[in-house]
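Inspection log for the structure reproduced underneath, given as structure tokens.
Of the protein chains in this complex, all but one are displayed in their positions.
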Amino acid sequence: MEPSLSVDIAGIKMKNPVMTASGTFGSGVEYSDFVDLSKLGAIVTKGVTLNERLGNPTPRIYETPCGMLNSIGLQNKGVEAFIREDLKFLEKFDVPVIVNIAGSTIEEYTRVAERLSEESMVKGLELNISCPNVKDGGLAFGASVKSAVKVTSAVRKTTRLPLIVKLSPNVGNIVDIAKGVEDVGADAVSLINTLIGMAIDINSFEPQLANVFGGLSGPAVKPIAVAMVWQVSQAVDIPVIGMGGIINAEDALEFFLVGAKAIAVGTANFIYPEATIKIINGLREFLKKSDFKNISDIINKVKV
Amino acid sequence: MEPSLSVDIAGIKMKNPVMTASGTFGSGVEYSDFVDLSKLGAIVTKGVTLNERLGNPTPRIYETPCGMLNSIGLQNKGVEAFIREDLKFLEKFDVPVIVNIAGSTIEEYTRVAERLSEESMVKGLELNISCPNVKDGGLAFGASVKSAVKVTSAVRKTTRLPLIVKLSPNVGNIVDIAKGVEDVGADAVSLINTLIGMAIDINSFEPQLANVFGGLSGPAVKPIAVAMVWQVSQAVDIPVIGMGGIINAEDALEFFLVGAKAIAVGTANFIYPEATIKIINGLREFLKKSDFKNISDIINKVKV
Amino acid sequence: MSHIEARILTKKEVAQDIFKLSLFCPEIASTVIPGQFVHIECGKDKKFILRRPFSVHRQINEDVFEILFQVVGKGTKSLAEVEVDSCLDIIGPLGNGFKIPDDCKNVLLVAGGIGVAPLVFLAEKLFLSKISFNVLIGCANCQKVVRFPLKDEMTGKIYFSTDDGSLGSKGNAADLLLNHLRKNEKPDRIFACGPEPMLKAVTSIATRNGISCFLSLEERMACGIGACLSCVCKTKSGNKRVCVDGPVFNAFDILWE
Partner (left out) sequence: MSHIEARILTKKEVAQDIFKLSLFCPEIASTVIPGQFVHIECGKDKKFILRRPFSVHRQINEDVFEILFQVVGKGTKSLAEVEVDSCLDIIGPLGNGFKIPDDCKNVLLVAGGIGVAPLVFLAEKLFLSKISFNVLIGCANCQKVVRFPLKDEMTGKIYFSTDDGSLGSKGNAADLLLNHLRKNEKPDRIFACGPEPMLKAVTSIATRNGISCFLSLEERMACGIGACLSCVCKTKSGNKRVCVDGPVFNAFDILWE
């Protein structure tokens, strides 16, 4: 018998626990040549704001040892164009769509959330309160319990959609923040967003990114992500979505073992466009080989 | 003319700005077959506590993508044996010795500091308030401005030696902590210590480290370290000692450009025992090639 | 668009630090057009994780294409060390490619340094389409000059300039272009590829001379397929992604920073 990979994250039913990480998979359309989108657990779209944003100047990325810095800066065409174009395209696939939303003010978050809640295609919202790449892009909200709670409860009041809060690793107290947003109605938390980083061109003496700082992602950050997912999953009752440096099924398994109920694949998409599918297949193989019937049999099963 | 590499860090005169990172170079004796210790800017010894400590169970290390986790747990023979054996050995070398100290209580820190201040061989103290590997090993002190200030000012009162405070990256407000310890008399800050991380053996379901958590170091963390060194060096007036993932002279240059007055080499010693010397030579070559007369000509010269 | 393993048939250092690889890859070789590029994993070892983009340099036949690249950093260094008969992990063909309008009769190709790479493929297509063309190539010095492999029967003439005057005239590709326009008939269109300062200079010369001009741009790329938004350039119609909306753009649309 085939093992079951299906999970339910805050009411969102997924065929498997493998999602895409926001900002690394476009709106899905870009990957549809490589990936049958209907095979994914869920698609998390790139960050959407109320109005169009042009993002930061280039260079926007830089490669670092086993990782990369990015400072895209939330470039997006705004929620209306997103609904018109990207959501429309996704209609033909049988996959839950979760929209990642960002804003400079609480009002912007709530207005975007409200608007998206009118769309039946949208199965959940991911609140990006942790983007390190724009001064007003939410990192401020994710930096303290107080502000994280404030924006979460405001959005909570405007939508009945499952609400996932995406946490920043650039804090000393991620567990407190997770508990805080749980208390005011978050249905799940996802982590980690990128770590603040910087790199210098030693020939020109200029930062490698036009924006000076960028967010670090990729295999380099995996041990940090696993530690934070473990800490948070021990502290909250809502589902934890784990991400940070997942390249293959083995990496994903580490996150399930420390308590993630689903995982998201980010930077790996850039390396292998089919990474998500390979991970889904790899998980299935692992469960089969180890005689587990269900992915839930391994969630939170680390022996500590 | 040979360019000058010499620097003065809080009154400690160094031939060059390349130090060893605490815990990665033993007390120096272990590397003396590979490195002429007198050629180093300074030796920072491994963390010393008042009494002997056995450290954590094994496995204590695990390799991660472009990095490593360690949970040594401050194994050391206590301050008296350290003075008797390690300091004694270092007498024959012409190199400033900086002793890294740790403790579970403020009293332990002050007693170790007091005892070491009696030794003329000791040219400075580095206060480890950021070891993530023992429950009572100082991370608690490094986690908040208040506690960091408390231990720093207590130690400040007991010693006239140059006092370097080693900062933790596992915080949301490293700049505030740096400013706090500057205000109460720290002569320099060094950063970054290791980032909290975790890894799981997916076959046994056990953590790869017996201690569950470990500290992440190596090239993987370099972008994070560069960003923090830049943030801190813009905010404080005391010298900043930069470290985190430095493998070669190019890496070191990034840290100088963002404001480090000296750098320390950690994990790289395990890969190439002569890493420190190669970096010193590489820096000299770079200055020569670029017609700089002095290492200070490039410190804080990033163009932002 | 394929994601595929391509076998390396030959490798040659054709100039100082400049290498040519020929790759067996029918999926790409049979469909690629000039100006398109491939996204290559330069080291299996994951020491660097991102792919690197390279233009298709020549389409040898339906099965084989070539890339030409210069060693500038760790990715290209590693690519220069691959062994013949081993395989590379490739995504391609990517990007829009050079468009040659039907009424084009006389074309000028302008290359700066390694920017010559995609223009050889374009020249071969122009020859097949019986469109006459000339080629201007600016290089650092004679050791960096790559032979522009025009078939004898090709009509195009090739002019060189080098920064140090060690081959052709002394100066850069823009100087060469200015000089060429002074002495020759005005071309219908300029196609240029090279470093940004050169492309800017070419654009302003083309503008002043009222010549249609298309450029192949470079930006650091992560995904190569339009998803990550790392490779944008500013144009009159907003941000465009070099990887899918380009790499070839109308020079007059670009808003240089």
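Letters A, B and C name the chains as they come in the text, with residue numbers starting at 1 for each one.
The rule is simple: a residue touches a chain if its C-beta (ideal position, glycine included) is under 8 Å from a C-beta of that chain, and two chains touch if they have at least 3 such contacts.
Note that the coordinates shown come from a computational prediction; the quantities given were computed from them, not determined experimentally.
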So which of B:P65, B:G172 or B:G259 would be touching the chain we can't see?
B:P65
What chain B residues would touch the chain not displayed?
23-26, 30-31, 33-34, 46, 54-55, 57-63, 65-68, 70, 72, 75, 218-219, 267, 269-274
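By our rule, only the chains that are shown with their structure count from here on.
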Every chain in contact with both chain A and chain C is listed here as none
For the pair chain A and chain C, the C-alpha centroid-to-centroid distance in angstrom is 36
Averaging over Cα atoms per chain, report the distance between chain B and chain C in Å.
47
Counting only residues that touch at least two other chains, what does the list for chain A look like?
65-67, 218-219
Going by the contact rule already set, what residues in chain C reach two or more other chains?
46-47
